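Data block below; observations after.
Excluded from the complex is one protein chain; the other protein chains are retained at their positions.
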Amino acid sequence: MLEPISIDLVALNVTSLLPMAITVFGALSIIVIDLAAKNLQKSFFTVLTVLFIILSLGAVIGFNGEDRAFFDVILSDGIAMISQMIILVTSALFVLLALGGRRFQEFAMAEFYALFLFMIAGFQFMVSSDNLIMIFIGLETASLALYTMIAMHNRAKAHEAAIKYFTMGALAAGFYTMSAMIFYALTGSVEIHQIALVLNARGFEPLVGVLAATVFMLGALGFKLSMVPFHTWTPDVYEGSSAALAGYMSIVPKIAGFVVAMRLFEMLIDSGVVWLENILYVAVIMTMTFGNIVALVQEDVKRMLAFSSIAHAGFVMAAILIGTTEANAGLFLYWILFMFANLGAFTMLWATRHRQNLWDNRYQHPFVKFSGMIKVSPTNAVIMGIFMFALAGMPPFSVFWGKLYLMSAAVNSGHIALAVIMALNSAMAVYYYMKLIVYMFLKDPVSDDENIYSSNMSTVLKVILGFAVFVTSISIVLVEPLLNIITNYVTLSGF
Amino acid sequence: MFEVIAFYTFSILTILMFGIVVLSKNALYAMSALAGGMIFISGFFFLLGAEFLGVVQIVVYSGAVMALYAFGMMFFDTTRDVKENIQYKKILYTLSVLSAVLIVIIMSAPLFSANIEAIYPSMVEGVGNTQMVGLVLFTKYLIPFELAAVMLLVAMISGILLVSKRMEMNLTEEDNYEEKGEII
Amino acid sequence: MDHILSLIIFFPLIAGIFGFLVNKESIRAYGITVAFIEFTITIALWIAFDGNEAGFQFVEHATLISSFGVSYHVGVDGISLFLVILSTFMTMVALIGLNIEKDAKNLIISILYLEMTMVGVFLSLDVILFYLFWEFSLVPMLYIIGAWGSDRRIYAAIKFFLYTFAGSVLMLVGILYMGYIYHATTGVWSFSIPDWELLILPISTQFWLFGAFFLAFAIKVPMFPFHTWLPYAHGQAPTVGSVILAAVLLKMGTYGMVRFLLPLFPDATIYFLIPIAIVAIVMVIYTAMVAYAQKDMKQVIAYSSISHMGIIILGIFAINAEGITGSIFLMISHGIVSGGLFMLVGMIYDRRHTKLMSEFGGLAISMPTFATIYGIMLMASVGLPLTVGFVGEFLSLMGFYKVNWIMTLFAGTGIILGAVYMLTLYKRSFFGEITNDKNRGLKDINGRELAAMIPLVALVVILGIYPKPILDPIDTSVKKMIVLMQKKSVLPENKEFIIKVNSIRGGE
Amino acid sequence: METYLYIALFAPIVGSLITALFAQMPKKICVGIFTSTLIFISFISSMILLNYVDEDQIVHVKLMDWISAGNLSIPFGFVVDQVSVIMMVTVTLVSTVVHIYSIGYMDHDESFNRFFSWLSAFVFSMMILVMSDNFVGLFIGWEGVGLCSWGLIGFWYKKHSASWAANEAFIMNRIADLGMLMGLFLIYWNIGSLQYDIVFAQIVNLDINVVTWIGIFLFIGAMGKSAQFPLHTWLADAMEGPTPVSALIHAATMVTAGVYLIVRAGEIYTLIPDVGLFIASLGAFVAVFAASMALVNRDLKRIIAYSTLSQLGYMFVAAGLGAYWIALFHLMTHAFFKSLLFLGAGNVMHAMDDELDIKKMGGLYSAMKPTAILMSIASVALAGIYPLAGFFSKDKILEVAFNNGSYFLWFALFIGAGMTAFYSFRLVMLVFFGEKVHKKLGFNPHEAKPFVIYALTPLALLAIVAGFFEQSFHEFTTQLLVNYEFTLDHSIALILIFATSAVAISGIAFAVYKYKRGGFSEKIEEWGVYKLLINQYYIPKLYKDGIMKPFTSFSKFLWLNIDNMIVDKTVDMIAGAIYGTGEKARKMQSGNLSSMLRWMVAGIIILLALAIFYRPMV
Partner (left out) sequence: MIGLTHYLVLSAILFAIGLVGVMKRKNLLMLFFSTEILLNAVNIGFVAIGHYYGDLSGQMFAFFIIAVAASEIAVGLGLLVLWYKKTGSTDLDSLSMMKG
């Protein structure tokens, strides 16, 4: 007979749900408001979204309860916290890009903001759980919202991008479930900590099963993290989406993916699955190198940034392979610093977004567009230059410190060869970032019209740009406090 | 014995059905076969004592999903044969065969372990499957369940939005620009 | 006086930022003023500098990333002092000689930033800080070459940038590994050079680290066979770029060798001494011959720079006070001389818009003063005694003689070949009758150019006659470093080697 | 006395520097006078110092520190002792004469002022060379005279051949300088100092091999400056410079610096007689070798230049055999008569509008009597006829060779003496006597200005009487220098003197006899020997084809083929390869969804295959 259910509300730790609850509530309220009051401007929704995000961020920061909540489905540990912070801050910054100078289809619709908040909620759930079901649902919620948002840009390319992303996402979902199934078959559990326990008890036998599960998980997460050869969607999707969303995509889905990968793969590597370590080693190198090599030959800045984000992801994935606390802290540090540089770069693209293809039949932001920018629009050129240098890992700008810390982590754990490859890759990467610099600073302008570079510029964008420049430039003093916070959180969760 | 016969029958049928889905040139056949395959799969669920899931499978897939597909198909006017221009067939075949072989090899490995204790036992004396499912769903999996609701909401909003009239206008186009040209 | 080094580093930066406010017409005056003030500060530093003190002076320390041991740590000793002064001096001179009108504002501000990075490289005592300035120095240079250069400027600029950048990323790995070892040994994170100098490393570690650091420096110097970016960079760069590149940027490489390779990895240094010396000698002879074959005046000087850098390297790897002191002095003198030569070529280029020697001939007739100054610089470059060029060359070769006399003999052919290509250049361009009518009405050197050249000529002679005020502080610091090397080296035979090369008559 | 030292040293440079300011201005006669005065002051100071040193006192000063690093410490130190004071006097004396002479000679030159600036600078360098108290100081002067020689040979820089010769001289000297530098390094690393006094005091303690090497290296340096075989070609080419330059630099002073070095480092060379013998042999060889080239040459200045070369050979024989004071003595006397010869030649050149071919002259005696007399005196002195200066110094050298038992050397020198006499008078005869060829060619010779002639008289006087100071010179210099012990019988010495004088006189007689009658027939120009000699043994050609051309083409090869095609291409190729890989890898990005999905599946398959088949060892 079934016993009556008695649930201790305190043990549920409801507060741990607060951040996600706020975002979901925000999304719902936006829909409701949209139903109630028509003709609201995009600025209203944007600001409202930001407010909800800030509230959620407050809830994350203010959280000091137990790790586990709701029958262990929710795991609010350190990396969940830190990644949520990154997700929320990035979201808040990027959603403000909606307030560009021109009107765009998607930003005029309240649903966009609702979907945006739903997506954040999805990612939040995804990072704060070690239950494969929960992760899956969170992932899908976020992805579905994201597909729609891409398509809402309402250009043929946006649709194409959305469909490509969606289809491949569906396949990746298949991989994910397959992996979960094999893990379940092996351990009878769908919770990572439980899986770890059982696998250790079984001595990782049959290894082929463990590896197969890992393989499918690699496929699923590799898709999210745009790991070679699961990366093929990245450039197309970035190109098709609006610059604002593309920039967002280069940060948030990946950090969520990294967290899941950390939870799962590091468990395996720590338990001595050398196979995974080797495979990841190769994958990391391939991803870095491929991203860099193909980025070299791109003609469009946005596509170039897409490939470069593949390379950056590969670089950061090395942290998972290394697996030390330092490396994991480095991962988050890198990603935060990368976020600011990327925010700036994509914002700049967004601000220079012109209604027509003036330069190339296909591309919105071909390199040619920027040639001689220093003469036409010097401030913009210098700002863009700073972001390029930052992305290239030029000291003293932001990403350099991330690179430094990650490479140091590699060296400290004895992965010297890896560090060398990372270094060589950064050298290679410099070329394509430099290409834009060369166009902007060294070539002659194609047009004397300054407005060409500011057709979507607005005060908000300027503020964001200013903020990004500021953070990127002074990151040397930010590293210390950031590291302290990150290391604190990462150590808390035992990574 | 019944189990064996049922398993093999259903297996053959599902494989057949899904084979048609993948190989048929006619979209209508493919869709019908998919619906059939889904129903046969629910047969496995019943066989395995997951009545609730079996019902859900029939309702959701054969009901909702297939209806959606049918509407879609009518919209796209693909009831007739579709021409598919398949490139690099050799690669396709190699990949197909390899994937089948490898996945089957892995699945036939002894994944199962007898000494694992169920955390959420499905068989409690005197309690039906549906009841058990309800119990677990509203305790342990309450949050995923709620999130699934959110996900469905997202899907709903997306679906409505994407096919709505609003996606046919273009704000940028309406803006008064002096230059003319293709909107990107 | 406590924060004079920070002042030296950041003054150009701040001045550069404010430079945006200055209007176009007066930007050149602004640039010169700033550079002059900067130079004055460095002179004040020299005056305040205690020449008898071998260690670092005016040290400033502020932690930046405590958990990782990165700090703002600057200081100056005899080795770096004069390179700093050279940087500020050459920047000033280059700015005085500058006559580019196009986008002068951007150019001058870039030069000021460049000045900051150069000074920063020489003053940093924290390796990360060093690396930061080291890398960042590429950026203004990229802009200067790429925006104001000649036809193939972009190719040259990118080549310069990528080549040097690629070299230094491996150094970064080396730096991190070194930091790791320090951490592993002491339990504390530190990237401070004085701290690192106390670390005794096992041989195999030394080898790897030596390699990582050496590659970066070798490319920067540039050593054969990593030198091909330099002729392009020089060939395409505007005069001001070439001047600073040749005078200061190349010295970063050799400075790095003195600052890092020798004191940190003494055993590896001795182990790799002969191979490096062979490369250096090949570099001396090979590039001297290539210089001889050039048709373009600027390329001759570019290749001659490489050749001279070979002698500097040889001096450094002599591991004795004579050689190292000499090579540091040679860095300074080569900075002055090659900078001056590039300026002179720039002047002639301004007049004729060509640098091909075949276009010239008989310039001494139309431009006698110019020819005289050119001649003085040329003789200094050839290393005539009583010019600044001789002292360093003499000491470097003398130092290396103790290590290996046959190799010194080969390296010494550099001074013969140097005379060959330099005199040929001079003869082809300045001597003979005027064959090309375009050369006939050329104006002799004007006031602005003279103002830029006179300080250089004066220094060439003064330092040639009285190098002591510079040699003494260098020598003090170098001797201390050699003692350190000797203490630190792991193998007893290396200890003996250091003693041997530093003593008269084989260690008696 | 230090004041005089500084005056002697710095007076020329003061003149030079001040004059340099006027370098680009039109001719100012006062410039010439000013510098000449300063040089004369320097000469007077040198004389005062000579007087002072004669009282067996040495002036040694240290002006300031120059280079100090490590254990090395090199000051600007100057020493006036018996050897350097002789050199100082010789140098300043000849310089004074040349300066005054040049006022007349360079009268019409547009770069009159520049000339005096260079010339004074040269004197200063030479003074540093001889006065320095250490090897590096000597090296400063060494290079300084090289520089000034470069500037003065190439003085008429518009002439291609002049600037070429200047460069040749500089580069040849550089080659030798490298040897010298090596010598300095070797000394330093074995003794720890480069001061003469310390080095000479300690040199005996060194291993003989080391000393040998030091000796060889220093001699290589000397070979360049003194144009010894095989570095001799520059000297003849250096005649492109103005004639006073040839007189001062390429006859009297600079080229003898090599001899001075050997004499100065006598303490080293006495330890290594083998090297000394080699030096002597080379000297004897050059004495004959150069004289033979002088026999047939038709260029007025080149003949004298070869003669200089030959005489330098004589000096090296003396120095090599340890007779340092004799080498020095010959150096001094040679300076007098050879510069006289050159300056006279300068007069002839002026008279002949810079024509140098002696076959085109002839019979100039009537037009320029004083010059002819002066040149004849110099030639007689050169030939070594009693009682002129050349006789005393040259005979002593032959005596040394004989005394040393090097009869072969003696014989070579003996032949050389005969040849010297012959070519000297061949020149005199062809220029001043015989048929007046120049009339036919339309030349209109005239004598130089009187003050020019007067300026030459001191030299002529010294060329005549200097020989008689032999004894006092000997006593004076051997206070410092190693004495040379003659073991020869007086009678044999006398026989030798007679033999030498005889060969010299017969050489003169032959020349006079032959050229009175219009010289040799044209036929000898067909002879192989003649061709060999007129082409300078084909050595310049060898250098040009064997060294310069291959060097140039090899340089070009290195630049175009190695540097551009290999070293640089490799770098570009690496970059290109990476870029090309990018272009190839880009194809993977076909944009076709189907292939994208296939890539994903393929990735999974590969990983699965690895999962099954790849089992890394833990």
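Chains: A, B, C and D, in written order; residue numbering restarts at 1 for each.
Going forward, a residue touches a chain if its C-beta (ideal position, glycine included) is under 8 Å from a C-beta of that chain, and two chains touch if they have at least 3 such contacts.
Everything quoted here is computed from the prediction, not taken from an experiment.
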item: Contact set of the excluded chain (shown chains only); value: A, B, D
item: Listed residues D:457, D:553 or D:592, member touching the removed chain; value: D:592
item: Touching residue (missing chain; options A:147, A:370, A:389 or A:495); value: A:147
item: Candidate in contact with the missing chain, chosen from A:189, A:226, A:292 or A:380; value: A:189
item: Interface with the unshown chain - residue positions in chain B; value: 3-4, 7, 11, 14-15, 18-19, 21-22, 27, 30-31, 34, 37-38, 41, 44-45, 48-50, 52-53, 56-57, 60-61, 64-65, 68-69, 72-73, 75-76, 78, 82, 84-86, 92, 95-96, 99-100, 103-104, 106-108, 110-112, 116, 118-123, 129, 132-133, 136-137, 140-141, 144, 148, 151-152, 154-156, 158-163, 167-168
item: For chain D, the residues touching the chain missing from this view; value: 586, 589-594, 597-598, 601
item: Chain A residues touching the omitted chain (full complex); value: 132-133, 136-137, 140, 144, 147-148, 151, 156-157, 159-164, 166-167, 170-171, 173-174, 177-178, 180-181, 184-185, 188-190, 235-236, 239-240, 298, 303, 362
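Operating definition for what follows: only the chains that are shown with their structure count from here on.
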item: Rounded Å distance, chain A centre to chain C centre (Cα mean); value: 44
item: Chain A-chain B separation of Cα centroids, rounded to whole Å; value: 28
item: Where chain B touches two or more other chains, by residue; value: 106
item: Residues of chain D touching at least two other chains; value: 595, 601-602, 604, 608, 611-612
item: Interchain contacts (touch definition) - all pairs; value: A-B, A-C, A-D, B-D, C-D
item: Partner chain B, residues of chain D touching it in the complex; value: 592, 594-595, 598, 601-602, 604-605, 608-609, 611-612
item: List of chain B residues in touch with chain D within their complex; value: 87-88, 91-92, 95, 98-99, 102-103, 105-106
item: Chain D to chain A touching residues, read off their complex; value: 578-579, 581-583, 585-586, 588-589, 591, 593, 595-597, 599-604, 607-608, 610-612, 614-618
